[in-house]
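Shown below is the structure under consideration.
Only one protein chain is missing from this complex, and each of the others stays in its spot.
Note that the chains take the letters A and B in the order they are written out, and that residue 1 is the start of every chain.
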């Protein structure tokens, strides 16, 4: 628990209305407020302060394409499926394994997805080989559907954050849209759904997400133009949560992830379920 | 009626399509257009010009925690429930009384909510004591539910505007989200739903509003991080209508309120009902 959670809470008592009586908190929390409009979250303490740093779930989950690192209740999952010019469908199987592991325990409250590739976050072809992995996906969702696998990612118990500092197109973009939040490098991130350029449609989950996040006019523009969008435009359109200067991206996401992971798991799950109930398309859509 | 409504309307005639034939208006109205992207509404005439200024509804409504001032068809309702460190559950009873009064007559077409407290708009604990006020809330909504009371606020006949120049958290933020519009001081306003930090969830109305206004990714960020958001970020996320320099906030809101209040009540109600039909969650949600 870092310094921002050391505030004195004078009185906390449950009330009939389902919330809490909280007097001191409202008076003491404003010191962390950055009024410049930029990142308002404090930089967390140095990672070396956390004894659990360095532990990984690799050994138990046996992931082949995702490097993992654990820091407290945050799991950093770094996609590493080089060479990109080859098909690496193991990634789908690893994602299924990871989602199952997240739902089995409360150990990892937040997962931060990044990529080792400086150019492509997750390449389109890495995620389209579901046909070769019918068994693991069907085990997770009841049928071998990439869309349903991503929907299961959206409803997993853990909070998922995509930290993007490269290009994300096609199925890769569908993946980050299925995550709970998206933060991107202002200098390096690029977003696109290029399917219309080939007479095709993005996965239905992606169309649903973009239509709801961007609104009708901008979703039609982005999907029908099949064009690239830089991080600033993507932030302006609501495609991502925020575009941050490259040097601030990882510190910001780390602080946010650690902050969320310091909160009780039951509350995170209840809030995520409520927001999903309003914002996620029905599983059948 | 201020100067902006003195334009010559040459021809107004009802049409079958339910709208109007209006030739001169479209040509004459652009003079008030501020193309700088800033506040486009004119500053209203000095308040002293209005003979009804100074009248209050205090005497008839017997409000204990809300100061009222009437200027034409606008009711300025200023929450004044010091000291904040004490529970002031009278506010809930006064809000019920006010909503009932608004629905009884067409006298107040617009209500502007402000606060006498320079630090906190409406504090969380002021609004959570519904249990102590089962009778007035149940009289209004059929059950003693803070969520249903706020939903009734959203559907009241009058147009409601929150003018925020301080911190608004927890139930206070739920209150302003139930208002029709939100304008805030760029320098001083701060917004937050801190419930997840204690393993709890904000009132369902707040989750619904934030999910719809911010979209899935940003609503998850704001609610799961339980963090503070300054006015500029809140405007960028769609949490509030606009962030304005502190000195411009009151003049802007006053001009907007007076402008809306100069329009026919039936049209305001019809438009509000139609927009509510699209944007409000079902009462049962």
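Everything that follows uses one rule, which is that a contact is a pair of C-beta atoms (placed from the backbone, for glycine too) under 8 Å apart; a residue touches a chain by one contact, two chains touch by 3 or more.
Note that this is a predicted model, so its numbers are computed, not measured.
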- Note on the structure: Missing-chain contact among A:69, A:109, A:167 or A:182 belongs to A:167
- Note on the structure: Of A:211, A:250 or A:270, the residue touching the omitted chain is A:211
- The one of A:94, A:180 or A:195 in touch with the missing chain is A:195
- Item | Options A:68, A:81, A:97 or A:123, residue touching the unrepresented chain | A:123
- Message: Tell me which stretches of chain A touch the chain missing from the display.
- Response: 85, 119-120, 123-125, 128-131, 146, 167, 169-171, 187, 190, 192, 194-204, 207-208, 210-212, 215-221, 223-230, 232-233, 236, 281
- Query: List the chain B residues touching the unshown chain?
  - Reply: 12, 15-23, 25-27, 29-30, 32-37, 40-41, 159, 180-182, 209, 212-213, 238, 240-241, 256, 259-260, 263-264, 266-268, 270-272, 274-276, 278-280
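Quick note on the criterion: only the chains that are shown with their structure count from here on.
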- List the centre-to-centre spacing of chain A and chain B in whole Å, with centres computed as mean CA coordinates. 34
